[in-house]
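One structure coming up, written as structure tokens, with questions to follow.
Partial view: only certain chains, each at its native spot in the assembly.
Letters A and B name the chains as they come in the text, with residue numbers starting at 1 for each one.
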Amino acid sequence: MKIWQVAQEWSIGGMRLNEAEQPTAGVGQVVVRMQAASLNYRDLLTVKGTGGKFDLPLIPFSDGAGEIVALGEGVSRVSIGDRVCPMFFPGWLDGRPTASNRRLALGGTHPGVLQEFLLVDAEAVSLIPAHLDVREASTLPCAALTAWRALYEEAKIRPGDTVLVQGTGGVSLFALQMAKLAGAGVIVTSSSDDKLERAKELGADHTINYIATPEWGKAAAKWAGTGVDHIIEVGGKETFQQSIEAAGVDGNILVIGMLSGFDQRIFIPSLYSKNLHVIGLSVGNRRMFERMSAAVGRNRLKPVIDRTFSFDEVPDALDLMERGQHFGKIIVEFPKPT
Amino acid sequence: MKIWQVAQEWSIGGMRLNEAEQPTAGVGQVVVRMQAASLNYRDLLTVKGTGGKFDLPLIPFSDGAGEIVALGEGVSRVSIGDRVCPMFFPGWLDGRPTASNRRLALGGTHPGVLQEFLLVDAEAVSLIPAHLDVREASTLPCAALTAWRALYEEAKIRPGDTVLVQGTGGVSLFALQMAKLAGAGVIVTSSSDDKLERAKELGADHTINYIATPEWGKAAAKWAGTGVDHIIEVGGKETFQQSIEAAGVDGNILVIGMLSGFDQRIFIPSLYSKNLHVIGLSVGNRRMFERMSAAVGRNRLKPVIDRTFSFDEVPDALDLMERGQHFGKIIVEFPKPT
């Protein structure tokens, strides 16, 4: 089978399309024939060697969707032909995060999805909502689940709450769409009026161009009335202090870490005088994925897709991610079986 | 001013339209010129003397809406002309319920809203969502708040959850509408196919006629997949055991007590084998009302109104409630000021 690897150097150019032996399902394992993958900013960082320390060669990418083609001994929770997503953290099935249940992550400490046949624990896959095709479903494991967890597992938003979403990256667009599922009022920030216009089409109630309004925190607080209830902080430079300005008393700032590793100054008194909750998180567990799937399925939520590349074009997909001009997810389609 | 009282005997026929002196706002109080009231089943029980022990004469009804016309000394949180609802429990402003914060209830232990000018603590009113007229707003304090509290303050429902609503009474219709605000899947039961049809128009995803399907618990569990997540139990006869059948493992049964005082047999092992949560509740506090108003306002939710009576026709309104053939709230409009 074909696999993509970061082979000998950490760069997009260092990626190689190699051959590997097709895996066999051991006790409690399944083989998934991958049909689509989607990119996250974290994958770009991994390929460039700045997203963590791993050994070469490495099969990157965490997010994908495919079909079960083989079951190991003792496997009964899925069947041949089931359409599934492999879970980002294959060892984190339920409950709160721990050091051990988050140790393995696809496309990092565990081989990623850029392989035609993926071997994973049978426990580490989850069924795809029926109304989504595999390209759409491939966007769910990391970006969508991070947004879901932030809003519904950590902040526990309710109808009528206000939510601020920074930018229009993968997590942010899902957070916008998912916050609208619960009838929240959503503010989106961006440097691009065009992207803000598209955010409105997806349901944004209010938009702020942060170039035109650098003090967007105060502007957001004012629109929300007595400050914003929940802020999706994606960790851009100098955004944190604006988030604190935007937040209302007892508000939540959900720190989603995928964009980059900024070292920010935080004025501590604002944390306690406003009684803020700053909650760091990344991705979620299988149970959260199941709840998210139920919500996505029941409300027929459609992920926003920017462009689809063929399996051969993975480096082009990474180039597009690096240029940062996309709106919605970047997809890679696997070759159809012959 | 004019007021309605249960005068000398506990019955609809015992109600009298009397004159009373218009109140003056003391320190920390306001006077609200009432413009509309709405009926709850509890009001019928109170008038008939079966809803609690009170002294005669009693001014009944808890739910209404009107306009602030006088402010007592030291009042700054509302202004003359503000459109407000008086709170069901004027002493319960925030936090969990206690014996003391629930001691006073409008139309029971505190004079009710069937008076042209209502004297209440300034803390005990809340602003009306802008898109509602006073007739619509008059439905919020008891029925709507009970539904809101059940779903969002106690059960904390999320998009994709399943909710079962028993019947089409006031709380049940609000629960249906509010559960849809969060993208839940909603089942409604009724003995009337016509009412089920109207529930579907309001968003119900699935309906069950409990005459045709007496074992509706199992049917609901099956539709939901692995049992229903949240059940609005309004306390009809023999419903509780069906609710237990309907519920999934770790499910919530929210016992809303307004319909009647049934003594039911409960098979205890089903509570623990399914790990169920049976949560009793009635109405809520001002803070919950504010959160509900934000949700109702942002999503422009419209209460369902069956019929509006004039102030003179209060006994007719109670008769309609007693016959039980209505669908949606029964409203009383106050005389316009001359």
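Going forward, contacts are C-beta pairs under 8 Å (C-beta built on N, C-alpha and C of every residue); 3 or more make two chains touch, one makes a residue touch a chain.
Here the structure is a predicted model, which means the values were calculated and not measured.
J.: With 2 chains shown in place, count up the copies in the whole assembly for me.
T.: All together, the file's complex is an assembly of 4 copies.
Heads up, the rule we're going with is that only the chains that are shown with their structure count from here on.
J.: Distance from the CA centroid of chain A to that of chain B, rounded to the nearest Å?
T.: Roughly 41 Å separates the two chain centres.
J.: Write out the stretch or stretches of chain B touching chain A in their complex.
T.: Interface residues on chain B, with respect to chain A: 152, 156, 158-161, 178, 181-185, 291-299.
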